[in-house]
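Excluded from the complex is one protein chain; the other protein chains are retained at their positions.
Let's look at subunit A:
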């Protein structure tokens, strides 16, 4: 199978927004699955002059997913770069189940031809063979696209390596300490969207990945909700009511924002129609109602409410506005999010004074704590439902970590500079 792909959208997004890369994220895996699949990604031929090391990126992607155990090139018996040169036996003796080979060729005018193939070692069979022809600037995108293809071929789940992570940084002492940034899912290519003297909060992606919404206190220190187009860098204020303007969450059809407003005297959930500006109040309770998230069906929201005392998770039917409680374990459950398949509810749970990420299986009714860190917050689920990224503290500084839904894979994303928090995983781009 041969495929040729281009990435016009991503290029537009990156070139127009490139401001500066400050807080760089480094990613390392701290705990993988014991049954991770052994795979060898052989260094690609012709990679010497290319600005990105495509095979290294693919190997790191697969390793970071926790689903694969990658072999270091120095431990390989041979390093084939073509089908003809591939000896399955060399990988079989190292107990490798799959091998990826490939090559790069400069085609002039700053472009490359990248070919790769995935082989099943045990069956001695080629599973994928593809060629991409990207400009030099998109070699990294091609590497992530290759990782996505391999991941899907071998797990049956689409890969999420070509996605982005949006997050807030706080660099105390800087003139504009609050920044809204995004990076590739592997932490590379950090871009700054906004810098401010005042807080920036609650970034949220539109379902098509072209826009974001967030809360910024930049104007006179008062909170407003902005919708920001990533490719044009144009933005507009969509909520600036008296009191709280917070917690924007995009509806699955991209037409509405759920948000928290306290203009009625206390925090309630509202739905804002982004086309005509119509505002509909969805909850009306004297307790705190906040942190709304749409469920994938678009007919329900989950949110945090103090209506029973401490914060608990509730589900709201948007049509008849009926509300039912869904979290029952412990005295503090907040900031819910639902996985793309609608099966799991992910939220912050307090136990013995420690704040952790919990996963509630809405089908089976089970609840599990999946993190062992403390002060965990803002969990956000990858669009393929495989991983949860969240904010926590490491040595007194805000950092991002990721954990698989089943808690078996843990990934650390320490920042080189400043605090990093409130990660929001993009949809498939």
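Please note the rule applied: a contact is a pair of C-beta atoms (placed from the backbone, for glycine too) under 8 Å apart; a residue touches a chain by one contact, two chains touch by 3 or more; residues count from 1.
In this section, contacts and distances are computed from a predicted model.
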| item | value |
| --- | --- |
| Listed names "Peptidoglycan-associated lipoprotein", "Glycine reductase", "Carbohydrate ABC transporter permease" or "Carbon-monoxide dehydrogenase small subunit", with the criterion being the UniProt name of the chain not displayed | "Peptidoglycan-associated lipoprotein" |
| Contact with the hidden chain (one of A:88, A:241, A:332 or A:428) | A:332 |
| Touch criterion as defined above, residue of A:156, A:221, A:277 or A:365 at the omitted chain | A:221 |
| Residue in contact with the excluded chain [from A:36, A:100, A:244 or A:257] | A:244 |
| Residue in contact with the excluded chain [from A:162, A:260 or A:360] | A:260 |
| Touching residue (missing chain; options A:58, A:104, A:183 or A:201) | A:201 |
| Contacts of subunit A with the absent chain, listed as residue ranges | 172, 199, 201-202, 217, 221-223, 243-244, 246-247, 260, 262, 267, 286-288, 290-291, 304, 306, 308-311, 331-332, 334-335, 348, 350, 353, 355, 375, 377-378, 393, 396, 422 |
